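Heads up: the structure comes next, in structure tokens.
Note that one protein chain is taken out, while the other chains of the complex remain in position.
Let's look at subunit A:
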Amino acid sequence: MTDLSVATNTTSPAFDVESIRRDFPILAQEINGKPLVYLDNGASAQKPVAVLDAMDRYYREMHSNVHRGAHTLGDRATTAFEGAREVVRHFLNAPSTKEVIWTRGTTEAINLVANGLAPRLKAGDEILVSHMEHHANIVPWQMVAERTGARVIPVQVTPEGELDLESFNSLLNERTRVLALTHVSNVLGTVNPIAPLIEQAKKQGVITLIDGAQAVPHFKPDVQALGCDFYVFSSHKLFGPTGIGVLYGRAELLEEMPPYQGGGEMIERVSFERTTWNVLPYKFEAGTPAIAEAVGLAAAINYLDSLDRKAMEAAENALLARANALVETVPGMEIIGTAKQKVPVMSFKIAGLHPSDIGTLLDQQGIAIRTGHHCAMPLMDFYGVPGTARASFAFYNTLEEVEKLFTGLQKIQRLFA
């Protein structure tokens, strides 16, 4: 494909998007005879060569099972795998690698925590979520509530798409046991002011979980500065491989929680009389883990670290600003989610058009967006729409691509006129 070295572009202080795009081979193709414009990064991001190469190299040179230790390949695989855990620890600024648990993704991480906190919950307890949560941060709590008699309570959202802080203040009370909030809304792009909310919750002894799935592709979270008990994200939205995600959890709570699944790796000693659990983080990692995927995720994080973060964020903000400026060129177009703090995610509707019409006809023009309810049906209900069209940008998108999106939308409107 390309022989570009991925870790050597630190020499250029400017953010050269054309050079960066060459790191993502999938972007250089045509769809329906048009150059691909990939604006569905919120659903899953594309992978740089660094990730592809790291996984390829892992399988070619070092694959074996991990933590078995009897031979050299096993050592190599374990070193790569545990090295990846350290990369993630550093990325999150977690105090220790024993607090970094591999999961299949954000969804499994939340299920793990919900399940693990079940013994603490009883009838009358409240789990505070918000109206803008992804189903993955609603349904696992509903399931645990069903088992324990606790209740799931949503914090309201303002029409602009921000968390309603008055609602938060009125709902956080002595019955609240868990606060589970998204860092960034997958539909609205809103960056929630989670730090003060976590602080408020902690004062009342409430356990806090932050869904970072939509945040980490845009900025680095610092779990110590945030002070949350749990922080979860998926690799595939962070330019890494599918099938792996991360649960950061405070050791004290992880120690207390029961294992999520039983099997190999998670045990210390098994007998039919008594089985004891392995230490953290392995207690929560039953079975052979996704080793190559962990290596791939670490490569993605290292790749991102090689970029100029400030320049990257500025470039993303420029994409969103350009998109916002062009909204008025499409009559009847309305943005859903106009929070002051946003990542470059733009949900919208166009009067008279169903989101699926928009998605289909953009695809004809080589433009990939997401349409539908975005696994956030309560939020769709709140806005009274069956779904939205969503363009979600990544740092490898160009201003020209933003313009193509709007040219495409104008064309669709003419077609339906």
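Simple rule for what comes next: contacts are C-beta pairs under 8 Å (C-beta built on N, C-alpha and C of every residue); 3 or more make two chains touch, one makes a residue touch a chain; residues count from 1.
Throughout what follows, contacts and distances are computed from a predicted model.
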Name under which UniProt lists the unshown chain, selected from "Protocatechuate 3,4-dioxygenase subunit beta", "NADH-quinone oxidoreductase subunit K", "Homoserine O-succinyltransferase" or "Fe-S metabolism protein SufE": "Fe-S metabolism protein SufE"
Contact with the hidden chain (one of A:Gly227, A:Gly243 or A:Gly372): A:Gly372
Absent-chain contact - pick from A:Leu361, A:Met380 or A:Ala394: A:Leu361
Touching the absent chain when the full complex is considered, from A:Ala201, A:Ala339 or A:Leu353: A:Leu353
Subunit A residues touching the omitted chain (full complex): 32, 353-354, 356-357, 360-361, 363-364, 371-372, 386-387, 411, 415-416
